[in-house]
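One protein chain is absent from this view; the other protein chains keep their places.
By written order: A and B. Residues from 1 in each chain.
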Amino acid sequence: MSLSSLNLPVVAPVITLSLTGFVIVGVSLIWSKVSRHVFLLLSLLGLGLSFWFTTSLWNSNTIAFGGMVVADNYALFFNFIFLISAALSMLLSQGEHEQGHLLNAEYFALMLFATVGMVLMAAGSNLLVLFLGLETLSISLYVLAGIKRTEPKSLEAAFKYFLLGAFSSAFLLYGIAFIYGVTGSLSLRYISNFISSAPLASQPLLLLGGLLVVAGLGFKVVMFPFHMWAPDVYEGAATPVTAFMATGSKAAAFAALLRVLHSLFDGASTDWMVILSVLAVLTMFVGNLAAIAQANVKRMLAYSSVAHAGYVLIGLIAWSDAGTAGVLFYLLVYMFMTVGAFAVLSFLSSRQSEFVMLDDFRGLAFRKPAVALAMAVFMFSLAGLPPTAGFVGKFYLFSAAVKAGHTPLVVFAVVNSVISLYYYLGVVVMMFMRKTLRTLSIPPTVPLIACALLVAVLASCALGLFPSYLMDTIEHFAVHLL
Amino acid sequence: MNELIAVLVMLIGVGLVVGLLLFLSNWLGPKRENPVKGEPFECGNIPIATTSARFSVKFYTVAILFVLFDIEIAFLFPWAVVFQSLGWTGLVSMSLFIAVLLLGLAYAWKRGALQWD
Partner (left out) sequence: MFEYLWLIPLFPFVGFVVNGLFGNKFTEPQIGAVGVAAVGLSFAGTVWLFLQLVGLPESERFIAKQVYTWIRAGSFEANVSFLLDPLSMVMLLIVTGVGLLIHVYSIGYMHGDKGFARYFAFLNLFTFSMLLLVLADNFLLLFVGWEGVGLCSYLLIGFWFENKEYAYAGRKAFVVNRIGDFGFLLGMFLIFTHFNSLNFVTVFGNASHVLTAGVATSICLLLFVGAMGKSAQIPLFVWLPDAMAGPTPVSALIHAATMVTAGVYMVARCHVLFLHSEVAMTVVALVGVATAFLAATIALVSNDIKKVLAYSTISQLGYMFLACGVGAFSAGVFHVNTHAYFKALLFMSAGSVMHALQNETDMTRMGNLRSKLPVTFRVFFIGALALAGFPLLSGFFSKDEILWKVLNSPYGGFELWFIAAAVAGLTAFYTFRMIFLVFYGESRVPKEIETQIHESPSVMTIPLGILAFLAIAGGWLGVPHLFNQFEHFLGPVFNQYGTIGFFEQTHELVGPETTFMAISSLIAILGIGFAYLLYVAKPDLPAHVVARTQGFYNFFVHKWYVDELYQALLVHPLNRFSDRVLWRWCDVKFIDGFVNSVATATGKLGGRVRKMETGFVQNYALSIVVGVVVLAGYFLLKSME
């Protein structure tokens, strides 16, 4: 075995990110007085470089580390989601409310390490790499969730996330062990071959293994009944961290889930589909119904994140090229609109007070019309109203499911979309049609957050108005996955 | 599927037996509460301090660091055994591994994780 046989260029995005993280830690050790914007600059540089490597790998379809890691377009597409999500979340850390906590080297280094974990989860074609990625991601996120060390809520979030995350990781590992025990390999390709020669139904242990893996990843995608941590953790963690957690981490878990299920299923297994359908419906209902009652927007977005996991699951259940393409498209769209919504919170939170309660939004349109408009775009998009990206994303997911014959499921999903209108539009009504009650002071505009907001708004609109360009590309490579 | 029926029977059997035992001990056992019984037992003496002693969090930091580097050694052993056959690749990989860990140690040190006060 030599270094060249490892095919290192394939993992160049990972290496770049890790090195950037190390450099940031190193710099912070050597020059303790260094301006804190340097870290942001370095991180963005690293993310940009990684982005560039990802672009250059596009269409190469290569493998590295003896097939442990693949760089197919599927993984690379997810890389884009992770990298953009990380970059935008880092921009959010410039907000006045977060400055005390989030401008440390630790924040940026951990964000980068978490991104490394995500990239590995999407690129891993071996269960061990997948687990490694998940743990890298999780451990970084545990710390990030508690990075507001002086606030009890943040610590509570970190602790809960850590305990439950470790708990569910155990499930995942247990499942991997079962699968290894039956098939004798951790390579997804090998497992796939094994299963196509020996039907899954005759292997109860394999079923159990698959189930445990789904449970472990279901925790990360915030699927019912593994979702309960989300509201507490989303609420407690610093807003930029929440934004990153809600989008990147969810996308990474879906990337892994799709890959694992693709290798575990030989064709669509009805049992699995029944289970996933029931979970999807429950996930949507639990998320949307609970979101209605929330007075805290961050908590509301947490439940909305649960509901959206349900929508994405529908694309997965469709089990077709169109469904996979829909999932990829939706995760990208979801990333933009959710990061955008959190960016609005960051934008408006001042040093003294966090702008999170629904009542804080009263009359916002008259105080900050542009921000209110941006928030309205995100809410419309999350609710799935045309012509926003959210609508098009749902359209792809649902039409794939209808085509695959899951019409009842889509009916549930549409009912849920209608329910969700209630609380999304509630925010818009608060902003545009209510008088301000108590005035939280709004901090001066931070240009970098404004940038992040602008990117998110533009993407939410552009992906809604011109979706077919991107979708054509996605559909093209989604075919190769199945 | 006979083997699965066996599993199911066993699950139900275990459930029944455990449930029965818990129920019986609860049902048959006499319950006569009094304050003395509720006191924590401390070798017959009257308790003088709270039972839950608090340890400094620094123990945990040190313990975690210890475990970390302990496991590093655990990785180093098998590597040393096959050092010859792995060649340069092995050396470079392990150097990187150690370098990353060293960076972590340096970080912990600089941040005062090893300082007691």
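In this section, a residue touches a chain if its C-beta (ideal position, glycine included) is under 8 Å from a C-beta of that chain, and two chains touch if they have at least 3 such contacts.
Please read all numbers here as calculations on a predicted model, not as lab measurements.
One of A:Ile63, A:Leu211 or A:Met357 touches the chain omitted from the figure, and that residue is A:Leu211.
The residue from A:Val392, A:Ile419, A:Ala456 or A:Ala478 that touches the chain not shown here is A:Val392. Here the missing chain is touched by one residue of A:Ala322, A:Leu348, A:Leu409 or A:Val428, and it is A:Ala322. Counting over the whole complex, subunit A has residues 156, 159-160, 163-164, 167-168, 171, 201, 204, 207-208, 211-212, 214-215, 219, 224-226, 228-229, 231-232, 271, 275, 289-290, 293, 322, 369-370, 387, 392, 395-396, 399-400, 403, 465-469, 471 touching the chain that is not drawn.
Operating definition for what follows: only the chains that are shown with their structure count from here on.
With centres set at the average Cα position, the gap from subunit A to subunit B is 31 Å. Interface of subunit A with subunit B (complex): residues 1-3, 6, 22, 25-26, 29, 204.
Only residues 4, 86, 88-89, 92, 100, 103, 106-107, 110 of subunit B touch subunit A when the two sit together in their complex.
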